[in-house]
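One structure is given below, encoded as structure tokens.
One protein chain omitted, others in place.
Presenting chain A:
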Amino acid sequence: MGSDRVDPTAQKNMASQGMSWITKVRNSLGSLGKRDTPDNLWVKCPGCQEMVFTQAWQDNLSVCPRCAYHGRIGAQARFSQVLDPGFAILTAPSVPENPLNFRDSKKYSDRLKAARAANPYPDALTAAEGAIDGQPVVLAVQDFAFMGGSMGMAVGEAFVRAVERAIERRCGFVMFTAAGGARMQEGILSLMQMPKTTVALRRLSRAGLPYLVVLTDPTTGGVTASYAMLGDVHIAEPGALIGFAGQRVIRDTIREKLPEGFQRAEYLREHGMVDLVVDRHELKATLARLLDYLTRKDVA
């Protein structure tokens, strides 16, 4: 899982090279004493490996200002980047917790506890209602930082509720996907979220409302093989990994090198699975234009 935080040992190495440029920059920041320099002052771009000021990185929507690498972002950042001010987060539904009483090397309930402590929301999918350039919308975001964005009952139910809210409000539904796949700790119950979320989308479709999918890095497994591929329009962020099977599994099956750019956003566009690959800076405007085209006057 790619961390956009700088590796502390790398930082130390750089700083130890006498009066390196990094030390100079650090010392020039009056508010930061040497000892309490936060680890996250710098971001090491996972794309070009360059060091970027966290502030500059965030100001650029977590896209590398040098190489345009699109970093992974969570629900909060996504809402504020895409929705107009004044949006409201939908309450997370209550679902049965640890229904199988699952335990691998750790208890699932402990994994959930740890994920909740490290993340702002109680599970991997969070939805909000609001507007995009004035057009009403319900928008849901899967957060890869929460147990790999994996789809269990909480994700499935939150998805269904968000779609139901869009139907109530007679507005479009925008889904930002990110997941390693289904949440194995919920066994078959996670697999059942594939048909379950599909049921909700059929209802949205029957109501004549648009469903826009934004595929973000990474979207794989059961999530790709259900709601991520059922949009009226599929948008992908540049470079996002999107696929059904994992690359290691495929490599083990075919025992040869995978093609260049395999399962990346641009590859999916080339193969007809994605309509548009859109830079994060253009995302809001693109969604607004599409919603405008796909909102029927007799429905709205």
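The definition used in the following text is that contacts are C-beta pairs under 8 Å (C-beta built on N, C-alpha and C of every residue); 3 or more make two chains touch, one makes a residue touch a chain; residues count from 1.
Simple rule for what comes next: contacts and distances are computed from a predicted model.
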item	value
Which of "Amino acid ABC transporter permease", "Acetyl-coenzyme A carboxylase carboxyl transferase subunit alpha", "Lactate utilization protein C" or "Acyl carrier protein" matches, in UniProt, the chain that is not displayed	"Acetyl-coenzyme A carboxylase carboxyl transferase subunit alpha"
Listed residues A:C64, A:L112, A:A162 or A:A182, member touching the removed chain	A:A182
Which residue of A:A68, A:A131, A:M273 or A:L294 touches the chain not shown here	A:M273
Of A:R103, A:H281 or A:R296, the residue in touch with the unshown chain	A:R103
Of A:L125, A:M153 or A:I235, the residue in touch with the unshown chain	A:M153
Touch list for chain A against the chain that is not drawn	94-96, 99-100, 102-105, 152-154, 156-157, 160, 182, 184-196, 198-203, 221-222, 224-230, 243-246, 249-250, 253-254, 258-259, 262-263, 271-273
